[in-house]
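Missing here is one protein chain; the remaining ones are kept as they sit in the complex.
Naming follows writing order (A and B), and every chain is counted from residue 1.
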Amino acid sequence: MTLTIEDLQNIAKIERDRQEGTTYQINVCVAAGCLSCQSGLVKEAFDTEISRRGLENWCLVKGVGCLGLCAAGPLIQVQPQGTYYQGVTVNDVSEILDSLGGSPVARLECSQHQAFFQCQQKIVLENCGKIDPERIEDYIAEDGYLGLFTALRQMTPGEVIEQVTKSGLRGRGGAGFPTGLKWTAVSKAVNNTKFIVCNADEGDPGAFMDRSVLESDPHRVIEGMAIAGYAVGASHGFIYVRAEYPLAVKRVHTAIAQAERLGVLGNNIFNTRFEFNIEVRLGAGAFVCGEETALIASIEGRHGRPRPRPPFPAEFGLWGFPTLINNVETFANIAPIIRRGGEWFAGIGTEKSKGTKVFALAGRVNNTGLIEVPMGTRLRDIVFEIGGGIPGDKRFKAVQTGGPSGGCIPEEHLDMPVDYESLAAVGSIMGSGGMIIMDETSCMVDVAQFFMEFCMSESCGKCVPCRVGTTQIYHLLHKISGGQGKPSDIETLGELCDLLKNTSLCGLGQTAPNPVISTLKYFKDEYKAHIRDKNCPAGACRMQAPEEAL
Amino acid sequence: MKKPLRVDERSLRADVNPVRLLTFKIDDRDVSARADETILTVARQNGIKIPTLCHMEGLSEHGACRLCIVEVKGMSRLMPSCVTLPRQDMEVLTKSDRVLDYRRKILELIFSERNHVCSVCVTNGHCDLQALAVEMGMTHVRYDYIYPTHPIDATHPRFSVDHNRCVLCLRCVRVCDEIEGAHTWDVMNRGISSKVITDLNQPWGSSETCTGCGKCVQVCPTGALSEKGKSVAEMVKRRQFLPYLQMMRHRE
Partner (left out) sequence: MDEQMQSAMKSTEDRRWRLVNRTMRLHGHEPHALIETLHAVQEHFGFLDLDALKYVSQALRVPLSRTYGVATFYHHFTLKPPGEHTCVVCKGTACYIGGASGILDDFEKTVGIGPGQTTPDGKISLVTARCLGSCGLAPAVVFDGEVCGRMTSEAVLERIRRWTDHDPDD
């Protein structure tokens, strides 16, 4: 028994009828952010209250993925009006139910007309906060698996790759390698066995896009991987997820089981000869495993130590077989591209960076949470419009993008568009999409030290420049932030950064100096103040008193 | 009688001629290479010296010490010659100022990492690391010494390991795995706290898998692995067995 398009449409219809059958729908966010503010209890309270009042046929309660504005959690949305309520507790449940049909509860309302919700454009997150991530039917009702059907039944593998190439999609894991080019390379590799790997080892501190996508819409990633499998000729996929994301792991497992039961994974998918299976592999807390060759080593059950490239995984990957590795967000873009065509996607964004990008806003900003904006959006708009500015009358100082491999962007560059090239031009990178906003109370030397401590302890220890170099840089920064730096230390720092950038084995070591290089470039005065005046302008570093220093 | 020369014409296609041999330049000298030979191999065939530490003839390449880096024209990053394959018409520089400067810094980083005190080391005078320092004219280390505290393990009846001298080239790990086949050695932890271990990080003497062959000791570039009861003058490493074993294993 295989699934046909009629079956798919049927499932979608039944699901839509089920949802449209009730007058109201309450979507409670049950992604990790809101769950940690007890949104699970809120959902239960709604369920109990509704069955107590016997309103099951009038109001449907649904646990959905991330609604975006994590700062206001637990967040719920009442449909069809689209009213958001923030900071909902168990005690507010009756009041909200009472208000249905009347005017909303003003006390809890979170305006849906604010810039945070209005200035976004959602492709990857189109279903986040809309569907129940634990029900495949809900995904299918939103045109889910239609992309896979189209690819398998109406397109050749070459045509699928052509659409992806045409879309201009670039890898969302950080480096921005054109996805179409990668797919072409793997499809050309001559081998009967090939693998698809989804990199969900989101190790950047300050980034939670991949987690949210997997928690809110796991089927989208599975569909993208299956389409990729068809395009390059692979029948087996792995999702490499961090063990630190138990909820995402659980939902991915559930989604795979549902997809297998329905027949969108397995043999003879949609009555074709195409077969595809997905396995989950858990990371174990190593940032370096985000690097392709280290990730492969980790799936093979070994230490996550990178090896020199070439050969690239496209030729010599998992167990030596050609392997396509893409990030969660990259795969999440595939189904819409196939459904709506590469040209539609290429119409969004800038000349060289197409589509949208998901960012995780965090740090000293009012609206922390998950956002998706077209490429080329001004950084200032992200921080001050969508992000709602800096809390507590503090002054903006810098925005850090790209995690430990990225840089700090000062106020003077706030008007630049966010795309791969512009970010690289100011010494940062797109990275996977973490965006940390810092205000005047953050010390840039301290921030550089924080990232270097991260890189030092995440360095795999294979090559000398990264293993010893990160340690030496960290020690220098530690000395400077403690008020014991020498004027010559700034020069030594610069030299070491240059050495790491040019001689390290993998991306981790080559980009590890970026936070130091960018802060040295834009905030040199702060370094000087620490060294010359033994003073931390932001008041964050604890200077040792002179006698202690002796 | 002389055999007539036979050519299968179907196999002659000018349009798919695979490039198996190529020529390129090292330090402005024209050299030729097979496409699967590394830049380091070709350089050594031509008598061009490139310093190495983790590289060892007869073992797999590790590509980690980064001392064999060379400059390739048109590329901003420096390439490790032990794992980089040449391309037709590539121009490689092994002794540019930039290369020499970076190599020096990397060597100094290695010296700053652990406690390399030559005067009290058992391999003083026969040490690869010491020789590299002499060759590169290293007179001082510009970085602060990290001075970690590392133990010495002398539990093995014939050998001892002094982690203070280890440079993590992993020659011991590779020779034990690839040549001896025991895989007694591996690395624990990561980053700056990486350390070579035997079995479950237990004293070498209590290792269940160690065959006591001593290959690891012979390939160790420094005084990290040494034979007991040998004086400094005697502690010369013998490595002839590697090419010999390679040859014997592959004869057919």
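The rule is short, and it goes like this: a contact is a pair of C-beta atoms (placed from the backbone, for glycine too) under 8 Å apart; a residue touches a chain by one contact, two chains touch by 3 or more.
If you're wondering where the values come from, they're calculated on a predicted model, not measured in any experiment.
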item	value
Listed residues A:442, A:481, A:504 or A:519, member touching the removed chain	A:442
Touch criterion as defined above, residue of A:62, A:170 or A:211 at the omitted chain	A:211
From A:2, A:36, A:191 or A:268, residue that would touch the chain that is not displayed	A:36
Candidates A:147, A:237 or A:304 - the one touching the absent chain	A:304
In chain A, positions touching the absent partner	32-33, 35-37, 70-71, 73, 202-208, 211-212, 243-245, 281-287, 298-304, 319, 360-364, 368-370, 400, 403, 434, 436, 438, 442, 447, 450-451, 454, 458, 460
Absent chain, residues of chain B that touch it	177, 182-190, 197-201, 208-209
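What we mean here is this: only the chains that are shown with their structure count from here on.
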item	value
Between chain A and chain B, centroid-to-centroid distance (C-alpha), Å	39
List of chain B residues in touch with chain A within their complex	61-67, 69, 76-78, 80, 83-85, 102, 105-106, 109-110, 112-113, 142-144, 146, 168, 187, 189-194
Interfacial residue positions of chain A with respect to chain B in the complex	286, 288, 303, 307-308, 310, 456-465, 467-472, 475, 492, 495-496, 499, 501-505, 510
